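Removed from the display is one protein chain of the complex; every other protein chain stays in position.
The block that comes next holds chain A.
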Amino acid sequence: MAGRPVLRGLVTEGLRFRVVDAKGQVVGRLASQIAKVLTGKDKPTYLPHVDGGDAVVVVNAAQVDFTGRKWDQKLYRWHTGYPGGLKERTARDQLAREPEAVLQKAVMGMLPKNNMRRAMARKLRIFAGPEHGLEGKVELVPLDMPPRALRVKGPVLELEEGFEPFNPEAYYKRFGHRLAAAKAGQ
């Protein structure tokens, strides 16, 4: 969300700016962490009725990622107000048209829905590219994403030569990806 000037609408006195690079990050997980920082929930001075969060600057927002098939399956929907005016657009299209909106919508959905929501959202500045206009203007502190705890998957049931899976549908549904990845790795 690049306005000109970038810091429009913000009182920078006492505000801490955090930078994060969205390249390769998963949208929802990044948005969750950003929302936490915006609300101030990472500080021991948290108060629910006061906006004590930091400002967040996101770069490379056009290079976020979705897991699974969401690029094709996830739909952004909106209604124009006219009858029959329900419109939709896939995540891929949304990224092409307005890349900042993908992360913006995600973060907005994760902020508390109260009177402070807009003020918090104003502290979020998203840039599709690698540049933000803030060098030298404010002090920037990196926002570190917490380590991602991936599920430890069980062992793949490998079949010896000559044996066919008893239930091929279930077998390939469960192990298909990992077998293909192992084969590609070899």
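Going forward, a residue touches a chain if its C-beta (ideal position, glycine included) is under 8 Å from a C-beta of that chain, and two chains touch if they have at least 3 such contacts; residues count from 1.
Keep this in mind: contacts and distances are computed from a predicted model.
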| item | value |
| --- | --- |
| Omitted chain, identified by the protein name its UniProt record gives, among "Phosphatidylinositol glycan anchor biosynthesis, class S", "Large ribosomal subunit protein bL20c", "SNX7 protein" or "SAGA-associated factor 11" | "Large ribosomal subunit protein bL20c" |
| Omitted-chain contact residue, chosen from A:D42, A:D65 or A:E100 | A:D42 |
| Chain A residues that touch the omitted chain in the full complex | 41-48 |
